[in-house]
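Yeah, one chain of the complex is gone here, protein chain that is, but the others are all in their spots.
The letters A and B name the chains in turn, as written, and every chain counts its residues from 1.
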Amino acid sequence: MNRITKLAILIAVFALVAAACGSDSDSGSDSGGDGFRVAIVAPSASNDLAFTQSMVDAVNSLKDSGVVSEVAITDGTFVPEDGATAIRDYASDGYDLVIAHGSQYGAFLPEIAPDFPDVSFAWGTAADTYGLPNVFSYEAASDQGGRVMGIMAAALSQSDVVGIVGPIEVGDAKLYVDGFKAGVLVGKPGADVPVNYIDSFSDVALASEAATSLIGAGADVLSGTAQMVVGAITVAKADGVLWFGTQANQTSLAPEIVVASQVYHWEGILEEIVSNVKGGTLGGELYSITFANGGLVIEYNDDYPLPDDVRELGDNAVKAFEDAG
Amino acid sequence: MGEVFTAAVLVAVVASAIRLAVPLLLASLGETFGQRSGVLNLGVDGIMLLGAFAGYYAVLKTGNVWLGLLAGAIVGLFLGLASSFIAVTLKAEQGISGIGVYLFGLGMSDLLFQKLVGTPIPINTFPKVDIPILSDIPYLGPMFFQHSTVVYLAFAAIPVSTFIINRTTFGMNIRAVGEYPEAADTLGVSVAGTRWAAETIGGTLAGIAGGVLAISLGIFQQNLTNGAGFIAIALVYFGAFTPLGIMWGALLFGAINALVLELKTLEIIPRDLSNLAAMAPAIITILALAVVARRIRAPAALTKPFTRGH
Partner (left out) sequence: MTLNLTDQQRRIVAYSIPVLAVFAALLFGAIMLLLLGANPIEGYSEMFIGAFGSGDALIATILRATPLLFVGTGIVIAFRANVINIGAEGQMVLGGLFTVMAALYLPSMPSLIMIPLVLLAGVIGGGLWGFIPGWLKAYLKVNEILSTIMLNIVAVQLMSYLLRGPLIDPQEIERGTRIPQSARLPESSDLPMLFGSDRLHIGWLLAVLCAVATYYLLWRTPFGFRLRAVGLNEHAARYAGIPVRRTITMALTLSGALAGLAGAVLVAGSESHRMFSDGSTLGFTGGAGFNGIVAALLGGLHPLWTIASSLLFGGLIVGGQALQRAVQVPSALIVALNGLVVVFVVAADRYRTMLLTTDGRDQQIIDEGSMHGGEDATALGSVYDPAPKGTHSYDNEDL
């Protein structure tokens, strides 16, 4: 008797599944369309004023200029396996370009990309395409901006202590922090540059205390990278300590103390990738945004009275990178 | 190593420990009310997150930090009522329904932020209040008497909570329904009513704790609490279900975090080992519990729903 009941429930479950399958044919037909469709899969929120936002803004600006016809976003996908599912789904939905915007998604591309030879994938930040014909990779030379702003920070610091708040010592964050530290030491070889990696990309409270601790150690200029630095910026603002931002323009967070931000402009290389894809080249190239190709830009805060000589130091450092190519 | 334990470092660590302890302390005090009445609320972190968003949003719109705190409290109050309904009236399994509340708060606060605010905008923070005379004492002043008003208020909540739990009829009822609901019921104490009240206080304090966190940091972000609510629950046990014990627990937890940060700033902890240092608070909590757990007695009816007539 009991078994019959349970069988009945099982049948009900299968009926549900069958119903779901049935509706497939009704609504599951996505037309490929004649436009260019781009999907982004990213680990943090699309409005994080940092890593993810830089890419979302870039793709949206390509959409505004008509280069791209449709943009789909799956953000907050910090579980790599979920990211992989999303990448695979967008690819099978016939998107022309699927952007895997996170180093952690890369390991899945050798499994996914060969299954969709007609779809182009872009992966960053990374410097490897695994030799796949339909994978582009892109990275930001964030150490360049770090170095430029480090030189300016050294000039602005009166205590000769410049502090940096970092998340986990990896990838883009490490590149930036190392570049910034090197820049400060170029500007003032004797300066003290304490770096506080808080071992989290998300703990705003710890980032805030790390900034307090750095200020306590004498720092009068701070910088930091990744999305949890908003906590550090508010501390800097309260204590009147200067701030250099990166990944996106952080002036709006604290107009009083943000001196400048290194901003990622992916539009240029994205446009190249899109035109490559349209022309039939689906991958195989490595891209890097730099000062020389216009992908990196130092955006100054007009409200901060930056002394001309310091600005000149910055401009010269940028020029050096531009000249070097 | 000589410069590590200078007075300036000590002052910085203690002041930082106190700031880090405050949201934990408030949430943990709230959880104590609930647990003493026999209700375990694992959803504290979710309530904190929604309280944090409400507080942030109210300050963003009005500029008034106290209205922000009120907004956090109101959201906490409603979530406390909802948690009471789930745990007391519906008698849901408390260890699990709380995880649902947590996930709901985690997602919902992020969703509201994305839809109503978008990119993070800094808000006013609590003004620092230097207590006259005391704040001028060398060392002790900067450690204890140069904080924002909410810090003093949070610490004032400790004796108040102790008084309510130990000395008032309401507190007696809370303890009674947490220890022996059958007896309390026979004596005419409403078990459900008392648990509703205690759990709602708990939710309200969790909402306030979230609001304090957001307004102290001056910012909101996805998962702002980063698991602070779970630590707060742990602190209830750590503090042996007493407000004073919880205070020491919260301060210890804050102090270890502050010390690790300070040692990193001074570059005393090698970067490769910083993860191991970050384990310290959790490991110390476990070790401390292993030593004292036998002496701590949890409320006998904790997590047990009450049905008259059984």
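Heads up, the rule we're going with is that a residue touches a chain if its C-beta (ideal position, glycine included) is under 8 Å from a C-beta of that chain, and two chains touch if they have at least 3 such contacts.
Owing to the predicted nature of the structure, the values given are computational and were not obtained by experimental measurement.
Enquirer: Can you tell me which of A:L49, A:L97, A:I112 or A:A219 touches the chain that was removed from the display?
Expert: A:I112
Enquirer: For the chain left off this view, which of B:A12, B:L106 or B:V191 is in contact with it?
Expert: The missing chain is touched by B:L106.
Enquirer: Among B:I86, B:I123, B:M143 or B:I246, which residue is in contact with the omitted chain in the full complex?
Expert: B:I86
Enquirer: For the chain that got dropped from the picture, name the residues of subunit A it touches.
Expert: Per the touch rule, subunit A residues meeting the hidden chain are 1-6, 8-10, 12-13, 16-17, 19-21, 23-24, 26-28, 43, 45, 72-82, 84-86, 89-90, 92-93, 103-104, 106-108, 111-112, 115, 126-128, 167-171, 174-175, 199-202.
Enquirer: Need a quick check: the contact residues on subunit B for the chain that isn't drawn.
Expert: Residues of subunit B in touch with the missing chain: 40, 42, 46, 86, 90-93, 95-97, 99-108, 110-111, 114-115, 180, 182, 222, 227, 230-231, 233-234, 237-238, 272-273, 275-276, 278-279, 281-283, 285-286, 289-290, 293-294, 296-298, 300-305, 310.
Convention: only the chains that are shown with their structure count from here on.
Enquirer: I'd like to verify one number: the distance from the centre of subunit A to the centre of subunit B, where each centre is the average of its C-alpha atoms, in whole angstrom.
Expert: 33
Enquirer: Spell out the residues on subunit B that touch subunit A in their complex, using ranges where they run on.
Expert: 8, 12, 16, 19-20, 23, 110, 114, 118-122, 125, 213, 217-219, 221-224, 226, 228, 257-258, 261-262, 264-267, 271, 274-275, 278
Enquirer: State the interface residues of subunit A toward subunit B in the complex, per the touch definition above.
Expert: 44-49, 53, 76, 163, 169, 194-200, 202-206, 208-210, 212-214, 216-217, 227-228, 230-231, 233-234, 237-238, 252-254
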